[in-house]
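What follows is a structure written as structure tokens; I'll ask about it next.
Every protein chain except one is present and positioned as in the full complex.
Up next is subunit A:
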Amino acid sequence: MTSASIQSGLHALSLATWRLPFDASAHGPALDHHLLLNLWIILGLAALAHLILLIGLAARRRPESKSWRIEYLPLAALAILFAFLTLRAERLWADSRYTGPEPTALQVQVVGQQFAWYFRYPGTDYTFGVTKPELVDAPSGNPLGIDPADGHGADDIVTSELVLPANRQIDLRINSLDVIHGFSVPVMRLKQNAVPGMTIHIHFTPKVPGTYAILCTQVCGLGHYRMNANLRVLPPDQFAAWLAAKEKAVQP
């Protein structure tokens, strides 16, 4: 082991250099706060338990004591603590998953395929065209199998980069063409498997413009580790310009 690698290891281990990825979503700060609260609580509990263990081992021998208080009081305290954390987490979970998206949310479809993410916008008619798996043909420019016989599909925009406006709710409909993939955007604190045969909706609001990583987090084949895409969050006016340009490009 070289001293440089020891040093870089120690450097990486020091908590000062470590932090959660940047948080660019509207729901993220509450999640981060709850996560950090959890981490501090378990760090405290782990330290406390080890302290009790070490003190108990080091202290002078004494005959054993038997009291129901030792048995039930800490247990009751832990029960209350875990119930508190569960309820808090449930409220956040319900906020993000129990309700559907707002009617004004921007609709985007996310499709996983070994080993790429595709994104589809419904175009000027605000309606996604019908897709058929037998029509899928990436080399000729139809990776999602949009049916040309269906008029709604003609203006659909398919990209390999997810471009979103800041400060507007996004309604993602996620599915997969082949195997289960894991749609994951760490900076948006989002993760949802893309399951073939299912369309799963999640919604969120990006806050901070920038370029971020989209990963695949469900083992899906030999290209799993490089199945990723960029998420580009733009200020609303720039997004409108980007979308208009794309819409113009697909005009029949």
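Keep in mind that, in the parts below, contacts are C-beta pairs under 8 Å (C-beta built on N, C-alpha and C of every residue); 3 or more make two chains touch, one makes a residue touch a chain; residues count from 1.
Just so it is clear, contacts and distances are computed from a predicted model.
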{"item": "Candidate names \"Fumarate hydratase\", \"Cbb3-type cytochrome c oxidase subunit I\", \"Peptidoglycan glycosyltransferase MrdB\" or \"ABC transporter permease subunit\"; UniProt protein name, chain not shown", "value": "\"Cbb3-type cytochrome c oxidase subunit I\""}
{"item": "Among A:108, A:146, A:163 or A:229, the residue in touch with the chain that has been omitted", "value": "A:229"}
{"item": "Which residue of A:108, A:215 or A:243 touches the chain not shown here", "value": "A:215"}
{"item": "For subunit A, residues in touch with the removed chain", "value": "1, 5-6, 8-13, 18-21, 31, 34-35, 38-39, 42, 45-46, 49-50, 52-53, 56-57, 59-64, 66, 70-71, 74-75, 78-79, 82-83, 85-86, 89-90, 92-94, 96-98, 114, 132-134, 136, 177-180, 182, 184, 186, 189-193, 195-198, 200, 211-226, 228-231"}
